[in-house]
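Of the protein chains in this complex, one is absent; all others appear in place.
Labels run A and B following the written order; every chain starts at residue 1.
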Amino acid sequence: MISILRSLWLVFRHLFTRRVTVEYPEEMPYLAPRYRGRIVLTRDPDGDERCVACNLCAVACPPDCISLQKMEDADGRWRPEFFRINFSRCIMCGLCEDACPTYAIQLTPDFEMCEYDRQNMVYEKEDLLINGPGKYHEYSFYRHAGKTVSGKAKGEAAGEAKPVNVKSLNL
Amino acid sequence: MLKAGNAQAMATITIDNRQYEVDDGQNLLSACLSLKKNLPYFCWHPALGSVGACRQCAVVLFKDADDQRGTLVMSCMTPVKDGAIYSIDAPTAQDFRAGIIENLMTNHPHDCPVCEEGGECHLQDMTLMSGHTQRRFQGRKRTHNNQYLGPFINHEMNRCITCYRCVRFYRDHAGGTDLQALGRNHQVYFGRQEDGLLDNGFSGNLVEVCPTGVFTDKTYSRHYVRKWDLQTAPSVCEHCAVGCNTAPGARRDGKGDPRQLRRVTNLFHRQINGYFLCDRGRFGYEYANSAARIYTPQAALTQPLIQTTAGSAKVHQSLSPADAVARLAVTIAQMRSGNRRVIGIGSSRSSLENNFALQTLVGREHFYAGLDERSLALLKLVDRIQRDPRVHSPGTPEIERADMVIVLGEDIADTAPRIALAVRQAARSAQIARAGELKIPAWQDDSVRQLTGIRTPLLVASAERTDLDDIASCRVRAAPEQMVALADVLAQALTAESGEIHAPDIAGLDTGEFTALVEQLKQARHPVIVSGCGLQSQELLQAAARLAFAVAGHKEANHRQTDSREARAALYLACPEANSLGLAQLCDARQNLNQLHRERQSEHTPQPTTLLVMEADLYRQLPASVADQLCAGVDEIIQLEIVHNRTSARADLILPAAATPEYEGTLVNSGGLAQRHYAVYEGSGWIQASWRWLADAAAASGELAGAELSGDEETHARLQSLARWRHVTQLSVALAESYPELAPLAELGPDWDQTIEGQKTARQPHRYSGRTAIQAERQVAEYKPLPDDDAPMAFSMEGIQFACQSPLQANNWAPGWNSNQAIHCYQPKPGAARLGHSSGQPLARKAVVFHSDSAAGDAARPTADPSDGFRILPLYRMFGSGELSNYAGAIASVTEEPFAVFHPQDLELLSLTAGQQIAITESGDRWQLLAKVSDTIPRHCIGVSTGFTQMASIPGAYIEREQIAPGDA
Partner (left out) sequence: MNTGHADIAMTLLNIFGVLTTAVLLTALLTWGERRLLGFWQDRPGPNRVGPFGLMQVVADMIKLFFKEDFIPRFADAPVFLLAPTIVMATTLLAFVVVPFSPAVGVIDMHIGLLFFLAMSALAVYSVVLGAYASGNKYALLGGLRAAAQTVSYEVFMGLSLMGVVMLAGSFDLRSIVMAQENGWFLLPQMLGCAIFLVAGIAESHRLPLDLPEAEHELTAGFHTEYSGMKFGLFFVGEYLSILLISALVTTLFLGGWLGPWLPPLVWFALKTFALVCLFILLRAALPRPRYDQLMAFGWKVMLPLALLNLVVTGSVLIWRG
């Protein structure tokens, strides 16, 4: 009984406290760089697509709203042939970003993406890919991976020794 | 199976303070896995045994209950001992295993995201299971260069953990020679001497055997998706008659590409394929994605102008499925009213249900097998032999345990590859038996292989070199007649009490060898005889049967086997197509294409005639001139087909038929086992199972015919039942009622509404991704998954995901086990039949004693002088002789061009040279082939590549010298 009265009193007192909300859109709230909004695909420091089409984001996504297809380019890199996010399903949870081993997929502080037609909420790779590295400036997956891509032969990745010559006698 | 009688000895062991009863005689690792314990391992494989190479499976063994420290042992090398105490969780064991995996990973590349193995990687699973999650090693990684291994297998050597499984499978199990462990120390390299195609026909299994991403499926990589994104269902391989079980994986494309089938992997079936598939079965799936695939109904344009420019091949145009059904319905309505004759041509590569629907549509008397006279006669003969109570068709485990194998004429390495792999294991059965005497368990692979020089007697009689030659204790290269003679003499030797038996006159078989052979055959307790339709010789089949009967008689007389199955002789007869034996049940020997051709030539019916061809290429079975006549003699050709071929080019109406992984049906393998395959995916475009097209058209024709219901009662009744069928299982039941041999079809698998606890089985695994995005490009709202009218399975994630107790389970997964090694979670113990069993029932054929009849002989040699004519010996290739697999891109890229193999002297005689194009002509038909030379082919024989796309049918059994001439360059 006392607690009920106390709650009533406490709530009543809020009549005289300051509002915490702001008058968006006249006044824009501050969004931290790690705010989880519209998703982008980034590029590595050399300007190549970061996404290697590993499908980890797709499998991590709770509403299953990411879909992509792996293809392999002539330069040996894996790339998504298409990369699609159905933002009408996305819950901006950021699990895709967590799952991504290459920092390719990142959430940005932008949530203003309303549409009158739900179909327009389907973003393809062309809509997602940006021209920079996003939040992580230095990382390039293929500099670390063992897979050969053009411009990086076997043994040239970070921390790799020159390839073994199996036919030599000094093994 | 042979052990079924003996009760398995049991041992009581203690693992981590709990007591378990396990089968004695196995190793501790296998015992732990049968107890569903998570114990990491790499080098052990249930089919390859233990070598103790990887040290990953360490556990602690205690001397007694007081022993607190214990000793580390490798569980895969430790036989379970009654009363022994082990610990998997002991800190020493855990630390040891974590250390091992950390060492393995020091050189491992940072590749998982771009590794085709990722998501089904045994190394990933074991790393996690051992608890190694943080890299501490800061030194440099050892690297290797990769090799080009052909269009099937990708090589990425950096990922190797030197478990030696690949070479143990490739060399020791499959008999390959070109893959080796090269180098030494920690730089061992698994590859070939130089770049090039892996030449063993089982190389594809490296993909599944290698626990890492060193060997991956190149064809899969081209349209790669992760394992968790594949929907799957149990299927049966359609590329030969062995009937291996497969788990095809499919996924819809997000850009509307109709090609959905992504790969084929092995689906464990203890009696047939066990853990391994051949490369035709694994890589042949691409036919379903080929450019020749038919996705929409097509009608030939009738405008005369276009027709004249196109010649006999017609120009086709797509039409809507409704129109297509209406067109077929008109034909059927005319048939109903007696104004048209419809002839149905069935298929030996399509399901029993499809054939039955066609038979129901046209009536039994108008149903013909899509096979020529010779092929159908051979099948009927195989069927009659298999009905004899003195023989039975052995399964793979039985062949592997055989103590003598006689291969008569059949090139099983190319026509029934999985059986050849079993025969290869049989070659070691003597060694294993000897090991058993020395108390070495069979799984102690290395120790057993130390017993060199002990080989199972294996007679390989063949027309040309075969892939089994290297393990044969006795090789005979001969014409079929000589093989017949050899088989008969052997049979005689077994039955005759005494008396002189003379070796037949075959070049290369001396008396000593022959006597040894007779002696071995007399000694053998479980001999297996293998033959088949390959050489297209009925006499050979009969001779094989006679030899088997003699073996059975001998067994009964000398070994007094009690088990009735034991007393029967094991006779494996290989058939050509996935449902050859099934089709043979539906028609008699006269219902063949040659007979149809003759009938069409002689009689002239007043009514117009339609040829309704279902999944058969007439030009594959008949010489082009005969097929042309057959086609020209009818007014209309309607074809139900998967891929465009020469028959569909002439068809007036083409209906897109479902490929094996796209529909549910029943196939009968060479051993007479009826197996059901399920739809893995829905099929693109307007594809549906052939029987559904027929049923739809029958229903539509009912409406058309409605008013003028003339025709006979029986036809109407037939068509009505056809029109009423909704579920494929209804056809199976109808088949079971119509054909006593097919009675088991009624109980083959669950009906479409037979759910498990009210739930369907999901085809998509629980991690299936992209559900709400994959089709969003076209329509952002999700589509409803199509219902499955044939099986209690859903084309979605809904339902039971891992129905491990049901035969519908095809996805190999268990918590912590993402790779295909998860299969042991579905087995009572590694290597044993799956829990829930595989579908499959033997046909209920009535036992009838077989009497060889000389009337059913082969074509007689036309000329008396052998030097004047040549015998045609059909030769087969794993890549090239399969009708459907030839459409698969990777297979087509390694297929030879059609060839003819001559003995050097014959080549000289004909003044031809090897490498030259030659042409063989026979009554107006012409075959152009590449001349090859081989000193192993018998004289006066020409080995002709058979079943190749460009040159499907082969000239008759004999040709004259004049028929061979140099061909066009």
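Here is the rule we go by: a residue touches a chain if its C-beta (ideal position, glycine included) is under 8 Å from a C-beta of that chain, and two chains touch if they have at least 3 such contacts.
Bear in mind that the values here come from a model prediction, so they are computed numbers and not experimental data.
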| query | Where does the absent chain make contact, in terms of the chains shown? | reply | A
| remark: From A:L8, A:I91, A:I130 or A:A161, the answer for touching the chain not displayed is A:L8
| said: Considering the whole complex, not just the chains shown, which residues of subunit A touch the missing one? | reply: 4, 7-8, 10-12, 14-15, 17-21, 23
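The rule is simple: only the chains that are shown with their structure count from here on.
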| task | Enumerate the contact residues on subunit A facing subunit B in the complex. | result | 52, 54-56, 58-59, 61, 63-70, 72, 78, 81-82, 84-86, 88-89, 101-102, 118-119, 121-122, 124, 141, 144-148, 154-155, 157, 159-164, 166, 171
| Where on subunit B is subunit A touching in the complex? | 108-115, 118-119, 138-146, 156, 158-159, 182-185, 187, 189, 191, 221-226, 228-229, 253-255, 767-774, 776-777, 779-781
